[in-house]
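The other protein chains are all here in position, but one chain of the complex has been omitted.
Just so it is clear, A, B and C label the chains in written order, and each chain counts residues from 1 on its own.
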Amino acid sequence: MIKAGIVGGTGYTGVELLRLLALHPQVDLSVITSRSECGLPAADLFPNLRGYVNLAFAEPDPAVLKACDVVFFATPNGVAMGMVPDLLAADVRVIDLAADFRLKDPQLWQQWYGMSHACPELLAEAVYGLPELNRAAIQKARLVANPGCYPTAVQLGLIPLLEHGLADTQYLIADAKSGVSGAGRKAELGMLLCEASENFKAYAVSGHRHLPEIKQGLRQVAHTEVGLTFVPHLTPMIRGIHATLYAVVEDRSVDLQALYEQHYAREPFVDVLPPGAHPETRSVRGANYCRIAVHRPQNGDVVTILSVIDNLVKGAAGQAIQNMNLMFGLAEESGLESPGLMP
Amino acid sequence: MIKAGIVGGTGYTGVELLRLLALHPQVDLSVITSRSECGLPAADLFPNLRGYVNLAFAEPDPAVLKACDVVFFATPNGVAMGMVPDLLAADVRVIDLAADFRLKDPQLWQQWYGMSHACPELLAEAVYGLPELNRAAIQKARLVANPGCYPTAVQLGLIPLLEHGLADTQYLIADAKSGVSGAGRKAELGMLLCEASENFKAYAVSGHRHLPEIKQGLRQVAHTEVGLTFVPHLTPMIRGIHATLYAVVEDRSVDLQALYEQHYAREPFVDVLPPGAHPETRSVRGANYCRIAVHRPQNGDVVTILSVIDNLVKGAAGQAIQNMNLMFGLAEESGLESPGLMP
Amino acid sequence: MIKAGIVGGTGYTGVELLRLLALHPQVDLSVITSRSECGLPAADLFPNLRGYVNLAFAEPDPAVLKACDVVFFATPNGVAMGMVPDLLAADVRVIDLAADFRLKDPQLWQQWYGMSHACPELLAEAVYGLPELNRAAIQKARLVANPGCYPTAVQLGLIPLLEHGLADTQYLIADAKSGVSGAGRKAELGMLLCEASENFKAYAVSGHRHLPEIKQGLRQVAHTEVGLTFVPHLTPMIRGIHATLYAVVEDRSVDLQALYEQHYAREPFVDVLPPGAHPETRSVRGANYCRIAVHRPQNGDVVTILSVIDNLVKGAAGQAIQNMNLMFGLAEESGLESPGLMP
Partner (left out) sequence: MIKAGIVGGTGYTGVELLRLLALHPQVDLSVITSRSECGLPAADLFPNLRGYVNLAFAEPDPAVLKACDVVFFATPNGVAMGMVPDLLAADVRVIDLAADFRLKDPQLWQQWYGMSHACPELLAEAVYGLPELNRAAIQKARLVANPGCYPTAVQLGLIPLLEHGLADTQYLIADAKSGVSGAGRKAELGMLLCEASENFKAYAVSGHRHLPEIKQGLRQVAHTEVGLTFVPHLTPMIRGIHATLYAVVEDRSVDLQALYEQHYAREPFVDVLPPGAHPETRSVRGANYCRIAVHRPQNGDVVTILSVIDNLVKGAAGQAIQNMNLMFGLAEESGLESPGLMP
C-alpha cells in the first residue's frame, strides 16, 4: 500500500482527492492537513465522506509528511514551493495540483503569479503531468506539476493538430467555458449562487494565468512559439469545462477524424467521439475522461475542436491520481474506474 | 456471475442501473431492452457509459430474458405485471422498479393507477423491497417490489417513531421535495429547464400515488391505519429527495437521537447524523445512503425528522441492486461502495 | 415628488429598491449610502441599473438624510435603531427593511438578535408593515417595520384561517422554502453556487429569527398565543419563497376557498388561485404579489395552504414601496405595476 498525504485538503480539489483516494485499492491515506480547519474531521466538512474518511484535518507536520510515499499539494499557489525541497530530500514523491511547478521559466512565473519562485532549481526537473504528452517522464518523476484545468482541456484538443503541423500556429483561439468550481472553495461574492447562476460571462480576457501554461505546452509539440487567444468564461454549473478550439487548417486532404482517433487510440482517458458529435460536459461528470469531437464547419478553413473534461477530475484530482499511478507503476486506471454521473 | 437483464432501460432509472451494474463485480449484464430505441447502443443515448456498456437496446425477447438469473423492470407502471408470471415460471427472479407489485390490495392499485391488475395472485408473494424493513423476506424472495422514491425517504424517517409507538398516528405530515429526475425521462413541458428551474412548487396535493404506498408501509410498523398528509414538491435540481416529517410526540422522556441511532446501528445505508445536523441532498448524490436527522424544535410537541436520499439510487436503482445482493446472498454493499459526488 | 434616501444599498434588497424606485413616477431618489462602497457608482456594482441610477454610494450624512421625505434602511439588523430617532425628530418618515422594529417586546428582540435595543421607546409606535393586516395604521405611521420575507408568506397564508377561529392554534406548521437571495449578498461559503445549487436542505430547525415575528403577527389575529413549528429550507434558486402551511381544521362545513377569496377580494397584491391550483414561485418573480392556494387533501382534517412570494419584492423591497405609497397617500400600486418575469 502506498502511504499518501494531502496538504491543504479543504478545497474542492481536496475533497475530490479524498473521494477518489478513499476507494483506491492500493492507497492508504495517512494524513490530510489544513491550518484553518485543524482538528475538524474531514467528513464534517464534506458529509459525503462519512464512513469513508475517518481522518481529521491536522497541522502540517514535516515528520508525518516525510513518512509518506507521496504527498499531494492541493494548496493555493506558492505554498508547495516552500515545502517541496525538504520532501524530495526525504525521498517523498510530490504531486502539486497548484501552479508552482508548471512553468519552466521562473521569470514568467513571477510575472503571472506575482511572487518570486522559492526553488527555481527544481523547475527543470519537475515533470508537467499531462500523461498523454509526458507519460514516460512522469513514470520516473520525483516531482510532478499537475496541469491546470483549462490547459488540460485545451492541450488535449490541440496537440494532434500541432504535432502534425497542420494548423496555422499564429491564429489559435481557445474559447473556454468553466463551471464555477474552477474558482475554488472560497467565499467570494462573484461565486455566490445569486451572482453566478442564471448568468454567463467572460472574465480575464486581458490575460489569464493559464495562458502561459497552455502556450508552453503547445510550443513543446509545435516546436515554435504559438499565437493563442484564450478567453475563459464562467458557466452556471458546478463542474465541467468545455473548450471550443478554432484553428486555421488549410490542408483539406487530411482526415482529421482518423488523425485524432489514431493519436488517442491507446489512451485510457481520452475518448474521440464519432464524426458530427458534440461532447457534453455532463458525460464526464465525476469521471477522469476527456471527450473530444472534431469538426470542419461548412468545409471551411477553420477547424473546430470540442473538448470536455470535469475540471475537478481530469482537470485536477483525477489526473493527479493518474500521475501517481504512473509514478508508482500501478495500473493507470486504478481508482479511476467509475463512469460519469448522468443525469 | 449473475446474469442480469433490464427491461426498459431508456429512462433515468435505466441509465442508473447501467451505471451501477457496469461496475458490479458479480454481475454480467446480458440484455437491455427498449422497443422505442431498439438497435441503438446504450452508450449512444448515455455517453457517460461509453467504454462501460457495449450492449445495444434490444426488442424484449422472452427467451433471452428467461435465460437471465434476474430481470429488473425499469418500465412504466403496468408493464411488468404482464411479463412477470412467465419469468417467475422460468425460475427468473424479478425486481420491479415500477409500482406494479407495491400495493397489496389490487382494488387500491386499480384506484390509484387506473387499470386492473394483471396478476393479483402475485401480490401476496411479492416482497416490498425496503431492506431496512423486510431484509429476511427479501433474501428469500422471487419477486421484489422496489419501493418508490418518496416512500423510501418517508418510511425510513418515520419507522423508528412508529415502531416504538411514540407518535400520534393520526397527524403525521410528510412535506417532501424532489429533484426533477423523479418525474422520469419524458418530454413533458413542465419538466423543461425553462419551466422547472428557478422555480419551486407543490404538486398533486390532492393525492399522489405514493400516498397509499407509504400508508401501507407505515401501517405495517404502527399496527394501525395512519393518518398521513403527504405533500410533494418539485425542486429545481436534478437529483435528491428531502423529506421533512412532522409528528406529534408528547412523551419527552425518550431520547429520540439515541433511539434512531440504535435503530439503524447495523444498517449499511442509513446514516443518522449527530444532534442538530441538517442533512443535505448533495451528500448522497449518486450514493445509496439515506441520511437522517432528528429534531424537536423549541422542545415542543412536534418532532421534526429530516431524511434525504438520491431518488435515483436509494430511491430506485441503488436500492434495486441492494435487493439483488440480498436475494443472491452477496455482500449487501456490493457494487454500491461509492460515496456521494460533492460538490 | 417624494425625496427618498436609502441607507445601506449594496445588498440584494438595496439593488431591488433601486430597480423599483428608479421607475417610480412620484419618487426622486436623492441619496444612497454605503460605508464600504463609498464613491462607487451604484450602476458599477449593479450593471442592470446603468442608465437608470446615476448616484454613487455616499457616506451616511445625517444632514442629507434629514433632507429626505422618507429613508429606507436596507442595513444589517441593529443599524437602523441607532439612526432612526434623529430622523424622526427631523420629520423624516422611516421604513426599516431590517428587523429592528418588528418585535414589540425588547426582551424578545434581545433574545433572538443578541443585542439590547437602542430605542425600545419606539417599538410601540412602530407599525408592522403588512398592509393586508395594518393598512390604516401604516397610512398614519412615521416609522414602519417592514416584515421579513418568511413572515410575509406565512402570515398571508394563515391569517384568514386564524381570524375566523377555524384552526387549532396549537398545531400550526409552516414548512417554508426560500431561494438563496434570502441570505443576502454576503460572501459566505454556504451560499456559493457550488454549495447551494443542486442541493436542498433545511436549516435553523432549532429556531429561526422569523419565528417570534410570525408568532407575534398570528397572535394578533388569533387573539391567543399560537403553537407554531417553523422549518425553513434553502432551495437552489435565486428568488422565491414557497410556504407550505398545515393546520388542523375539523369543521368541514366552511367553504375555505370562498373564505380566502372574500378575505383578499380587495387586496391589490394577494391573488387567491382557483381550487386545485399550485402556485409557482416563478409566477411572482420580480413582482409584488402573494399567490395563495387552499387545499384539504383527501378531505381530511389537515388543511394545506400554499403561499408564494418573491422574497426580494413582496418579501422586502416591493412591500417597502407599497408601505411608502400608503404613508404618502399615493396609489398603493404605484411603481409596482410590473408582472412577474416568466420564464
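We take it that a residue touches a chain if its C-beta (ideal position, glycine included) is under 8 Å from a C-beta of that chain, and two chains touch if they have at least 3 such contacts.
Model, not experiment: these values are computed from the prediction.
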Inset, instruction - Just name the one of B:89, B:124, B:189 or B:265 that touches the chain not displayed here. - result: B:189
Inset, instruction - Please pick, from A:221, A:237 or A:312, the residue that touches the omitted chain in the full complex. - result: A:237
Inset, instruction - Quickly run down the residues of chain A that touch the omitted chain. - result: 171, 173, 175, 177, 179, 194-195, 197-203, 205-207, 211, 227, 229-231, 233, 235-240, 242, 244, 246, 248, 276, 278-282, 285, 295, 297-298, 300-302, 304, 306, 308, 343
Inset, instruction - Tell me where the left-out chain touches chain C, residue by residue. - result: 12, 15, 19, 22-23, 46-52, 181, 185, 198, 238-239, 271, 273, 279-280, 282-287, 291, 337-343
Legend entry - Contact set of chain B toward the excluded chain (per top definition): 12, 180-181, 185, 187-189, 191-198, 236-238
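The working rule: only the chains that are shown with their structure count from here on.
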Legend entry - Separation of chain A from chain B, taking each centre as the mean of its C-alpha atoms, in whole Å: 37
Legend entry - Set of chain C residues in contact with two or more other chains: 194-195, 197-198, 236-238
